[in-house]
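Here the complex is missing one protein chain, while the rest keep their positions.
Think of it as A, B, C, D and E in the order they're written, each chain with its own count starting at 1.
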Amino acid sequence: MSFKLMWTTHKDIKMKKLSVAFFAFFTFLSFPLMAQGASAATAVVAPAINTGDTAWMIVATALVLLMTIPGLALFYGGLVRRKNILNVLMQCFIITAVISIEWVACGYSLAFGSSKGVLAPFIGGFHWAFLHGIHINDLSPYFISHSQPSGKFVNGVPVMIGTIPHIVFILFQMMFAVITPALIIGAFAERIKFKGFLIFSLLWALFIYNPVAHWVWSSDGWLAKLGALDFAGGTVVHINAGIAALVMAIMLKKRRDYEGHAIPPHNIPFVAIGAALLWFGWFGFNAGSGLAADGLAASAFLATHIATAAAAFTWAMLDWIIGKKPTLVGVATGAVAGLVAITPAAGFVDVVGAMVIGVMVSLVCFFMVAYVKPRLGYDDTLDAFGVHGMGGILGALLTGLFATPAIQAAYSGAFYGNPHQFVVQLLAVSATIVYSGVGTFILFVIVNKLFGLRATEQQEALGLDESMHGEAAYTTFD
Amino acid sequence: MSFKLMWTTHKDIKMKKLSVAFFAFFTFLSFPLMAQGASAATAVVAPAINTGDTAWMIVATALVLLMTIPGLALFYGGLVRRKNILNVLMQCFIITAVISIEWVACGYSLAFGSSKGVLAPFIGGFHWAFLHGIHINDLSPYFISHSQPSGKFVNGVPVMIGTIPHIVFILFQMMFAVITPALIIGAFAERIKFKGFLIFSLLWALFIYNPVAHWVWSSDGWLAKLGALDFAGGTVVHINAGIAALVMAIMLKKRRDYEGHAIPPHNIPFVAIGAALLWFGWFGFNAGSGLAADGLAASAFLATHIATAAAAFTWAMLDWIIGKKPTLVGVATGAVAGLVAITPAAGFVDVVGAMVIGVMVSLVCFFMVAYVKPRLGYDDTLDAFGVHGMGGILGALLTGLFATPAIQAAYSGAFYGNPHQFVVQLLAVSATIVYSGVGTFILFVIVNKLFGLRATEQQEALGLDESMHGEAAYTTFD
Amino acid sequence: MSFKLMWTTHKDIKMKKLSVAFFAFFTFLSFPLMAQGASAATAVVAPAINTGDTAWMIVATALVLLMTIPGLALFYGGLVRRKNILNVLMQCFIITAVISIEWVACGYSLAFGSSKGVLAPFIGGFHWAFLHGIHINDLSPYFISHSQPSGKFVNGVPVMIGTIPHIVFILFQMMFAVITPALIIGAFAERIKFKGFLIFSLLWALFIYNPVAHWVWSSDGWLAKLGALDFAGGTVVHINAGIAALVMAIMLKKRRDYEGHAIPPHNIPFVAIGAALLWFGWFGFNAGSGLAADGLAASAFLATHIATAAAAFTWAMLDWIIGKKPTLVGVATGAVAGLVAITPAAGFVDVVGAMVIGVMVSLVCFFMVAYVKPRLGYDDTLDAFGVHGMGGILGALLTGLFATPAIQAAYSGAFYGNPHQFVVQLLAVSATIVYSGVGTFILFVIVNKLFGLRATEQQEALGLDESMHGEAAYTTFD
Amino acid sequence: MKKIEAIIRKSKFEDVKKALYEVGIDWFSYWDITGLGKSTADQVVRGQVFHSHYIQRHMLSIVVRDQNVDKTVNAIMKAARTGEMGDGKIFVSDIEATYRIRTGESGPDALFNHEHELEEK
Amino acid sequence: MKKIEAIIRKSKFEDVKKALYEVGIDWFSYWDITGLGKSTADQVVRGQVFHSHYIQRHMLSIVVRDQNVDKTVNAIMKAARTGEMGDGKIFVSDIEATYRIRTGESGPDALFNHEHELEEK
Partner (left out) sequence: MKKIEAIIRKSKFEDVKKALYEVGIDWFSYWDITGLGKSTADQVVRGQVFHSHYIQRHMLSIVVRDQNVDKTVNAIMKAARTGEMGDGKIFVSDIEATYRIRTGESGPDALFNHEHELEEK
């Protein structure tokens, strides 16, 4: 789904779109319901910030940051060995710093801005570089369920605009751009050089994340135009990062002491704290993706929570039946898998759809992680591909089945009479897999050549904390 | 207090109540003050979501989840021994998963739905099972301080409705249903079988939590009709869980190596993180219980914070005077006791009332935990009864004394000229104690018979992490 | 900047100010833009709570609490040795409890209330002691960007009032009063007596924090009247605490085993969690300081995040170049330094200004901590002065350079044609340094005389956890 | 005097403790060690079974007078046994001198409290 | 029987482990220790270089039959060496008796698995 609701539903109305403003008959009609008692239809009022929507979106933005640091950082950090936890935490922190700057420098403009000519469906331009021309009281040109007339008209049709400040939208999206490369860390943990990692991540954000975000979420994006649904980033975030993870895991080769055996997590309470903070923060991620504090946010929250609960429970049962005992690492992994899978679907499915997605993702990911990975023998340290990649793919496809018009009237999946949607989803998934896979491969080769990516045997044995950062996570004295 | 404000204040007005919609003269009058500049009184407007209230309630809901995982999980997990922490964390996670599903499946309907005939005051029906018939844009039929005309009239009287989506109310209440059985974990930590625990918790939620929630918070509930005040769950959550904890502690018998001696917490920083997150999340719990972002929420926030501060400080002083040194575990325990005691009172008392409640609860709980428990000799591992049970009882009774009309005009306690309220509180407390006590006892016997609840000597000595989950919290290598 | 926007911008309009209500032509004009579609200008409406602003400010308040516990507590606690972590956590908790009570007892009244005569610019009175006379539905007399006519007129000019409950403003400011003395802990960690610490902190809050807050943020304050800009507490919080930290570090003398060598942090993952929670919570601190959910909040959020990212990255580079390897402690320290420096500037600078401030603060603080401190030889255990003091001073001064009218039209710095602002900032900084320095010195002498502040050699060697609290953070058995 | 070092399962620690108290061993020290060997213990992480070479054990260290060696060894042996692989080992070595720091006493006397010993008799 | 105690760098642990397996040492125990000395290791905290007297090391403890002492010592020595200060030490002392808890076997027999030993031959 594009963040611009309109054109996907009114593809038939041929009209020249402004790059980031929208014609909105339909939204217009639902406006009185949304605006808080405003008598909007009768008088011309200047478009105004909706403080409720803004309050929620500011918080949602902060929540998505919390997902990366310390959420994901602890989830991953607890799973590695004691000698490597700081390296993982450090990677999460430095990505947060660097990608945030990249985002205001050019990332936002490339992903959500517009360009001219043949490039338009594939990448934005640089007009918003360093947020040039974006003012403090500008309203967000992007919106989903809640908008207002901007006061401008095109061909006599009122142009709609969002209800939150443009800056809030930029910040909210920034946190997505931050967490995506952070997810890949799981694949190469315990064996990557820090310098190479840093350069790789920055290039990946620039050349892989920004275009894919443009395809799916910009009004000009080609996948958006095709009608691909991705409520909160199943394709852009999870498949994208998951496939990159797989490529990195294979290219970097196994850890030297991997020998086909997993290594037990060094601090499972940290894994649990991380998973809980991911769960908590994900409400910002998913329920925030409607860009408003309304029924759609509530529905996305519900779908997110129920899918996660179902996935966590299912994984525990699989552990119990197949692995003999239900494990905390299993429940935490299941919860994360559930969160991943419901991400593209959160704003489209009802509670039953969410439950089914939750159960299915744990079945699939458990199978991937417990059976497929060991057979294939690649070393995806913390199952970034197994959980995020597979979970994202599954979620994106199931969105094409379970999307119900009861949630957003304009969107239906195959089970609600629109099999075409499933085909579109399949196409979006495939395009992302190919682009992310090939792009990551190329970046790997270049960065590996120029800077080196694989830690030396000595560095790996000593632990990356000591060898890359000169620090030890825990002292044993005093 | 019922979440439906009206009928308790207008008991004299005989009118047929719709199960979940309300006549609201009084609210109607205060409406212009609440609605954000809406000219509601003059024109007929469709009832609309208030985005500000919704924004706050979405966040509050997430905050209450955070209380259970990782808040309570860490608070309890840090207090047990190293060999049992994962078991405690696991119990919190699996309860979150299972009770969330139970809640949409039938729990919400049983607790907040309505049934017919003699059962109506005691339990709801199944009409909302799997949230049947609840639509994405439905407004919450429950409200406290902030409502609006629904557009419907009964006998010429406008029916009022809440300002947030119904789904948000369901989610907010779900998190209460999750944390309540999680609180009981403190009583039987370090010695329960995981399977029995899981089945017990589910049955307890179904047969104990749901009815008591219905009694106190549903518009049909018999305690609500009596006028029992419970702003955020002193009775429903804390007394209910606290009494169940006592019964479980006694029935399960002592840990085999308990021998009358407490066991020092294995990770006090985790206890502190847990306590801090409980404090933080409790603002959602208490200030969210007014279901709006208004003065009542602010007042409940203030009362909550001040009672907690007073209780934490008081416990530190008791530790200092009686135990020789002020301890961090003591301050954390005091803070939690303060949070518990202010829960039923948060929306009814002023800052002085809150302070007194905070001081008193630490005096009472310290006495319970330090003197009574050792004398009586039951093994309430983490003082779930001593803190939550006793704190809840004290808070519920003090609400009957300190409730002041300065906060909500309709409610006064004995110190403000309404001694009747204290009697009602006493009745509500007693009813909950009896029901929870007897019900928990019966569930214990059944589950113990069918599935077994007590861990074996070998399992207990080895630690439940290893014996129940096959995991070790911390590795000592690498 | 005073929280009362008006008089600083309209100093020329001679009018008798009510102590805490405001004339607001300018705000009045912008009102339709703010009020959510309300047709405010035409009809006389009672001033109403804006639920969106209130929702955001309730959350922001909770976020600022989270900064102290567990944010700062973990950040500091992870940096000390294993034998002292509980002491640090305990200090943070007890300060939270005690200062919260002090704040409702008299602190708020002293800081934000008004007094008569010559004292008026320096300290408030006791009229709001125990929140006397403040009602649940009162609106905040303080506001920044978002206000409404209060319905009262003075000389025919409408008096403006805020859009959130007064209680929310009190609570929000309470959390600032709590964290400020908590910051000082970093300077004397590992060697202070608990009793002396507690008394010192309370006196410091009373006699140092309250007046300085009054100077800068009260409408009567002399620095506010001079036009000093401090958006979220660079002067009041960070310089104030930082200078007190320096004085305490010098007066308390070095730790006995300091010998010019730093001591490695005992739990760096805790440092990282703490830093991440500070980052997260600081959005409440800074973006909340506009007291509304609007474009200014968004802009402050953006400036905060970008400055922090730039500072974290810069510190990592300095570590890499000068210290050979980029460290996690360095990145965390840089992030905190960035957060400190942007605090006074957050609501005045654009994204480029924020970036420059972030880079500069890491350069300055790194230099302080790595070169100046070892040379001078005082033992500021956790660099409370080096990071908060220096960062605060730098931020306050740079605000005088980088404040741009593009953010708030009324405020410009030297780089935008208003060199006078820099002089004012210099004055505010100097005044705070002198007052805090001298005041802290006097308090130190008194408390040290009467109660003793320095731990004995035996207590220090044993660790303060054991000697002050009788607890050990982690058990090594079971 | 002899030093008895025993490597035991964590799960048998409580039993061993009791057994030692019963034969009159008042004090002993222990710490966590990791045993590493070619044999493995199974562990399941995320459904994937893996064989860990690392096994967590307790190391007990007790210094006793010569006449107490046998009963101490026997007590441990009996209490720590499960009969399955991995029960651990006991090593006995010689201690040439012992000092009690508190009093400066040396030799076997440093190993027990006179008062205590007498009481027990 | 002899007890071989070796203090080694953490970074050489994997190498030592491999070396021990190669010379047929099936089992050993280790734990974390802190070495403390006048010499120092540099550490950087917040840009400030400081010299730590505390160094983290692994203590390995292996009890072997007399005939295996030399090859074990040699194996460790070779694998743990970097040539720089701080490589650590190996100490050999006498063990008077050894018991296998599982079976109650005592003496050198307690130290190896017969089945295993035979296989290897």
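The definition used in the following text is that contacts are C-beta pairs under 8 Å (C-beta built on N, C-alpha and C of every residue); 3 or more make two chains touch, one makes a residue touch a chain.
All of these numbers come straight from a predicted model, not from anything done at the bench.
Asks: In the full complex, which residues of subunit E touch the absent chain?
Replies: These residues of subunit E touch the chain that is not shown: 2, 6-8, 31-39, 57, 59, 73, 76-77, 80-94.
Asks: Just checking the interface: what residues of subunit C touch the absent partner chain?
Replies: On the subunit C side, contact with the omitted chain comes from 83, 257, 458, 461-463, 466, 470-472, 475-477.
Asks: Considering the whole complex, not just the chains shown, which residues of subunit B touch the missing one?
Replies: Residues touching the hidden chain, for subunit B, are 261-265, 318-319, 322-325, 327, 329-330, 333, 366, 369-371, 373-374, 383.
Criterion: only the chains that are shown with their structure count from here on.
Asks: Between the options A-E, C-E or A-D, which interface matches B-D on more than half of its contact pairs by residue number?
Replies: Within A-E, C-E or A-D, the interface duplicating B-D belongs to A-E.
Asks: In whole angstrom, what separates the CA-based centres of subunit C and subunit D?
Replies: Roughly 55 Å, centre to centre.
Asks: Which subunit D residues sit where two or more other chains touch them?
Replies: In subunit D, residues 31-34, 43-44, 54 touch at least two other chains, as defined above.
Asks: Please output the residue numbers of subunit B that touch at least 2 other chains, ranges allowed.
Replies: 35-39, 50-53, 55-56, 59, 83, 267, 273, 293, 463, 470-472, 475-477, in rising order.
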